[in-house]
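One protein chain omitted, others in place.
In order of appearance the chains are A and B, and numbering begins at 1 in each one.
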Amino acid sequence: MATQQTQLLARTLLTPAVALLFIWMIVPLALTLYFATLHYNLLDPGSESFVGLENFRYFLTDPAFLASLQNTLVLVGSVLAITIVLGVPLALLLDQQVVGLSIVRLMVIAPFFVMPTVSALVWKNLLMHPVSGLFAWIAKLFGVPAIDWFNDAPLFSVILIISWQWLPFATLILLTALQSLDEEQKEAAEMDGARAVSTFIYITLPHLARPITVVILIETIFLLTVFAEIFVTTGGGPGLQTTNIAFLIYSQALIQYDVGSASAGGLVAVVLANIVAFFLVRIVGKNLEA
Amino acid sequence: MARMVTTQRKVISTAAAWLVGFLIFFPILWMVLASFKTELEAFAIPPSFLFFHWTTENYVTVQERSDYLHHALNSILIAGGSTLIAMLIAIPAAWSMAFSPTKRTKDILLWMLSTKMMPPVGVLVPIYLIYRDFGLLDTRTGLIFILCLGNLPIVIWMLFTYFKEIPKDILEAARMDGATIGRELVYVLTPMAIPGLASTLLLNLILAWNEAFWTLNLSTLEAAPLTTFIASYSSPEGLFWAKLSAASTLAIAPILVLGWFSQRQLVRGLTFGAVK
Partner (left out) sequence: MGQITLQGVQKSFGPVHIIKGADLDIADGSFVVFVGPSGCGKTTLLRLIAGLEDVTGGAIMIDGKNVVDVPPAKRGLSMVFQSYALYPHMSVRGNIAFGLKMAGLPKDEINKKVEGAAATLNLTPYLDRKPRELSGGQRQRVAIGRAIVREPKAFLFDEPLSNLDAALRVQMRLEVTRLQKQLATTAIYVTHDQVEAMTMADKIVVLNAGKIEQYGSPLELYERPANLFVAGFIGSPKMNFVTGEEAKQQGAATIGVRPEHLKVERDGQGWQGTVSVAEHLGSDTFLYVDCGPLGMLTARYVGELGLHPGDKVSLTPEPGRIHRFDEGGKSIRA
């Protein structure tokens, strides 16, 4: 019958996407799982042998793992804090009546569109270079000694660059949420005698709770696997100071060619991301009901 | 209703907004300025902001010495190709889920989203080995394929949320008017979906253009898009700031323009419809 034909057609149209994504998810993951149980080094072909959980033990007890886990958490936490703490007032500012708002919006959103390798190199050289960078010149103007950013505070430097990239994202989402706040709600609060500060605390902030959660979750997904910025600025160093989990796995796989322990690390990264994903999927799923 | 705001307050917020906007935009502006300086001026302390010897020689050098256009073409083919293929797979899937939902539709959508959450680094090893064995390393085909799969969930989600907003009534009206499914697609659905299709296309072009994990790991020279090309400037001997700036400006200019056009759709696309 008519509508049954439509349903059959619908299912047929859905199949390729589902099949592709299923393969894309399951094949590499299964392979990772398999490699993780092998002693497997690309520099030493033919020596593959089953080692059980040895790779996991090696990866998890490697001091580099703990260091990189710590760096990952510090990086994610700091960028989240910076983008939200600065993003909320920035969004509030852009929600005011501003002459030329569309141009200001364009300027604020621009960093998000800059490819990671470009923003990392521009910041590292043009701005943060200890001798010829703009920051060094500004420090000199104020008579302060210039900071050698990537030697004295390498992780913070990386955090700064990544925050610059993600601040627009947080601001834009919070601004969109603010604009959907019912004006009458604020007016009702005003009629109830609430001042600007109370309106912000009791009306605006609760309204922003959900978008802030969304920002946190989505940024976390991306920030857990920051790679390009570290790759082109510090290469994980000095020492392990800017090595995060993504970079550690990369260096084990494609620098040391240790497929086994890189795979074990990959699975650890998948588990970490899944914890975050679990919450995000729940929030987005709730939204589907509406 | 927009409320009347005192002139004083308007002046203050305008000044503050412009100042903050300028500060955030400044690194990009500084880079563009540096691209028109000579290498010597780019390094100079104190820096000159506007009164330097403007030159376009860096742009010429970037093309002559490092074959910029080759990498730009790679970027266009990889970002464009992966987006187009993703759209071709996603449009029927999103159409089907939006207009013939079943009990499992919601689960399928969430599952698709969860594949996007898988960190690429978790599957770097097998993908690298598979690519090595199939000769896909440093090929455009290989990158198109992986970026297509990586962005497919976002494309499906965006299209789904746009299709969802097309009232079902209108499609039923078309059916009553005697349109077959094919004609319904051509005359009714597609014209109504064009704004959504366009912004999905745009956002995913941007994401694919800027993707820097797979491109850095799976390409070196032949298939290297601009992300990888720019990364080659990180080696100490390659540090020519003016040329780096020129290459960077060229690499981000097209996408900055596209991004500015799509900024309104950006939010719903990146939040999977959770914030509109």
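The working rule: contacts are C-beta pairs under 8 Å (C-beta built on N, C-alpha and C of every residue); 3 or more make two chains touch, one makes a residue touch a chain.
Nothing here was measured: the structure is a model prediction, and the numbers come from that model.
Participant: In the complete assembly, which of B:15, B:60 or B:170 touches the absent chain?
Facilitator: Per the contact definition at the top, the residue touching the missing chain is B:170.
Participant: Just checking the interface: what residues of chain B touch the absent partner chain?
Facilitator: Residues 167, 169-170, 172-180, 183, 187-188, 191-192 of chain B touch the chain that is not shown.
The rule is simple: only the chains that are shown with their structure count from here on.
Participant: Sort out for me which residues of chain B touch chain A in the complex.
Facilitator: Where chain B meets chain A, its residues are 1-3, 5, 9-10, 13-14, 16-18, 20-22, 24-25, 27-28, 30-31, 34, 42-47, 89-90, 92-93, 95-97, 99-100, 102, 106, 108-130, 149, 152-153, 156, 181, 206, 209-210, 212-213, 216-217, 226-228, 230-231, 233-234, 239, 241, 244-245, 248, 251-252, 255-256, 258-260, 263, 266-267, 270-276.
Participant: Help me check something: in the complex, which residues belonging to chain A touch chain B?
Facilitator: So the residues of chain A in touch with chain B come to 6-7, 9-11, 13-14, 16-18, 20-21, 24-25, 27-29, 31-32, 35, 90, 93-94, 96-101, 103-127, 131-132, 134, 136-137, 140, 164, 167-169, 172-173, 176-177, 180, 183, 210-211, 214, 218, 221, 224-225, 227-228, 231-233, 245-246, 249-250, 253-254, 259, 262-263, 266-267, 269-270, 272-274, 276-277, 280-281, 283-285, 287-288.
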